[in-house]
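Note that one protein chain of the assembly has been removed; the remaining protein chains are unaltered in position.
And then chain A:
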Amino acid sequence: MNIAVQDSAQAGRRKQLVLVVALEMVALSAAAVAMIFFDLGWVGAILIALLAGAFTIAIVRVGEGKAKAEGNFSVAMGRYNRRMLVASAVYVVGLFGAIWADELIRPGGPLAFLIGFLPSIGVLVMVVAMARLVAEEEDEYQRSRHIRASLFGLGTLLVLATIWGFFEQFGLVPHVPSWAAVPVFALGLGLANCLPGRRA
């Protein structure tokens, strides 16, 4: 393919990705406003989860198309994307299932632990997907970037958890549940990919 055609295809993919992300932000903001002002209940929450899921699938597809157009797509990254989509679906089902079961049967003893564990399953699948990505990535530069991003995410988590923990100890900030560890780690991963490239 000639370079001008390649460049225009890549620019087209970039625009598509920006458009889908912008659409998702608008749609989810509108959904959040609707949740605040109207009592949408369970049906509303499930519809918003489905909407977020549909947009996530769209973003993954457009993102993969962009990576392929730029010659940066890897089989390992494709598998990672699929696993994360499955993990997200498992997480949503586990979370809604746990909330529903908790409200309906008010469990106690081991059953309460089992129900409390349900939302963790999807998150644990995400952690496994991240580990598999590093293990399966055959492109050594991409693998080094994944490792660097993971270390940055881990550093972000350690720094924030330490500072927040002591602030909490002195009653300066509210308590944050420990399940926030994975989202904070993921935030660090995302930040690492946005930082200007350093020598690997």
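As a convention for this text, a contact is a pair of C-beta atoms (placed from the backbone, for glycine too) under 8 Å apart; a residue touches a chain by one contact, two chains touch by 3 or more; residues count from 1.
By our rule, contacts and distances are computed from a predicted model.
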"Helix-turn-helix transcriptional regulator", "Cytochrome c", "Branched-chain amino acid ABC transporter permease" or "Protein-methionine-sulfoxide reductase heme-binding subunit MsrQ" - which is the UniProt name of the missing chain: "Helix-turn-helix transcriptional regulator"
Residue of A:Gln16, A:Thr56 or A:Ser74 in touch with the missing chain, whole complex considered: A:Ser74
On chain A, residues whose C-beta touches the chain left out of the figure: 3, 6, 70-74, 139-142, 144, 197-200
